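Just one protein chain is left out here, and the rest sit where they should.
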Amino acid sequence: MIRERHLNILLLAGFLAVPLYALAVDEPFTITLATRAAILALAAVGLNIALGWGGLVSFGHAAFFGIGGYSMGILAFHAQNYMPLDLGFAVLEGTKSMPVIWLVATLTSALAALAIGALSLRTSGVYFIMITLAFAQMFYYFAISWSRYGGEDGISIYVRNEFPGLNTLAPIQFFGLCFAALLLALWLNARLVASPFGLALNAARQVPVRVQTVGLDPTRLKLVAFVISGAITGLAGALFADLNRFVSPSMFSWHLSGELIVLIILGGVGRLMGPVIGAILFVALDHILGGWTTHWHIALGAILLGVVLFARGGVIGLLCGPKGQA
Amino acid sequence: MSEIVLETCGITKSFGNLRASDGISIDLRAGEIHAVIGPNGAGKSTLIHQISGGLRPDAGQVWLNGRDVTALATPARARLGLGRTFQISALAMEDTVLENVLLGALGASGRVWRFWSQVMADRALRERAEAALARVGLSEQMHTRTSALSHGQRRQLEVAVALTLRPRAFVMDEPMAGLGAEGSKTLTGFLDGLRAEAPILLVEHDMDAVFALADRISVLVYGRIIATGSVDDIRANPEVREAYLGDGA
Partner (left out) sequence: MSTILIIEQVLNGLQSGVMLFLMAAGLTLIFGVMGLINLAHGSLYMVGAFAAAAVAGATGSFLLALLGALVAAAVAGVLVEMLVIRRLYAADHLDQVLATFALILIFSEGTRLIFGSFPLYLDIPDWLSGPVTLPGGIQYPLYRLALIGAGLAVALTLWALIERTRIGIQIRAGENDREMIAALGVDISRLYTLIFALGAALAGLAGALVGAIQSVQVGMGEPVLILAFVTIVIGGIGSIKGAFVGALLVGLTQTLGSVFLPAFFRLFLDPATAMSVGSSLANMAVYILMSLVLIFRPTGLMGARA
């Protein structure tokens, strides 16, 4: 058995080494793949806070991913067309500045998570799974019929957005940004888990009645976790949109919600690096198996079944043993 | 007569045709252990739920420290000083023993909305939590995972979590459940000393414990309190003998 801490360090080092190596041998596509993995990992780190620690099986996190994406799409769209955005009460210029876009993406998805979470947490179990799915579907269909922003076709952004002091068009620099965001989220995640809030949330997942009898409201704890979770996934959405320079309703699709869950379970639920391992594996499998056959999803399906039926702790569970045996 | 800490006034609760609580009025006074006994299905769990806030009575009120808490939810009642233990241990099994008591300390301190500080590094919380563990004799198991505890140790931990709240009144739902003779004796001794700190409303099946501990006993049958009195009163009460202890007991 490997110590989880060692595995985590090894993993992050490897994650950083691959694109650097790709830079050295001039393989920009590999850098793009690594960037994709970092962004998906970030989105799943967000979901893992709700799912792994809060026990909230959200089947609608694509809602936040899409909101983040559309925040980027709409702001950049108005900037590239020199067409201010009239909100009725205020007129905003668009922007191509990543920090501003990230702030907007994080805030809007946090707000959406607050609304969706407050309503969804009235239910539990399967009903929670389904109502979160329904909310994401609402956004999906709304985006499809939102003709102002391209409807089904989405929005294309011609040039990647800017970050002060960096050339975001250079793949390695954009990777650096995404990787930094991922590290930041992981750090936040680790602090959160060790914090008073994290302790209470962890208990709220396991024994909500106990949490109540010590004077805390488990639903409120879960709601806050859901909001933090949605905000991080929203940030990932904005980065993902910038990676592709394209936003479309497919960012809201339920497949994406499902895939985020898949990433977490592949890696290990409620494990800090679970989503990271899951995302790396997913992108690598997509690339390698997808290169061999267009039908690689059969293999992916088989692997997933194997994980659920035989390796329930995911990769980290296999390598480091069950959770809590530090 | 000492001050009333916890009181129910005519609480009534029906499920369909079943009257699980039928105008129950009992009180708990400072310094005492008041035991509630009754046969299975008498409505003891329903009573506890209404006192702790999990169920809202159809009629009647619950008072805590002179305040009507009938409309308050469980967390609010806990914050006002109600310390409850469960019949079936409600503990975070994946967490360590210390983490379980820390949760209690955290709830009592109100410092839960801290996202960045380390809970383990919070001196005040740690002291409060470790003191509670020491009192029930679980200090050595502090870093053990709760799922690895024996049944008896879980019962002790259950009490320890309530202790961290430093409540004004305890409501204990069969704390002796599943304990062996030795365990019961130890816990009985512990509860005996606890009453000076805060009175205990004790729902219990273990009659030896009840007779050893209770200052007063109330007998609940079919949702009604049929008698309240000292241990000797209850032993002698013919109605109780007939309804509960069975004649000739």
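Letters A and B mark the chains as written, and numbering starts fresh at 1 in each.
As a working rule, a contact is a pair of C-beta atoms (placed from the backbone, for glycine too) under 8 Å apart; a residue touches a chain by one contact, two chains touch by 3 or more.
These numbers were taken from a predicted model, which means no experiment stands behind them.
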Taking the whole complex into account, name the chains on display that the unshown chain touches. A
Candidate in contact with the missing chain, chosen from A:Gly14, A:Pro84, A:Pro99 or A:Gly301: A:Gly301
Among listed residues A:Leu42, A:Val262 or A:Ile277, the absent chain is touched only by A:Val262
Note that chain A touches the chain not displayed via residues 51, 57, 59, 119, 122-127, 129-131, 133-135, 137-138, 141-142, 144-148, 254, 258, 261-262, 265, 269, 295-298, 300-305, 307-309, 312
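By our rule, only the chains that are shown with their structure count from here on.
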Chain A-chain B separation of Cα centroids, rounded to whole Å: 43
Counting only contacts in the complex, chain B reaches chain A at residues 52-54, 73-76, 78-79, 83-84, 86, 90-95, 99-100, 102-104, 106-108, 110-120, 122, 125, 145, 161-162, 164-165
Interface with chain B, chain A side, in the complex: residues 191-192, 194-200, 202-203, 206-207, 209-217, 221, 224, 323-324
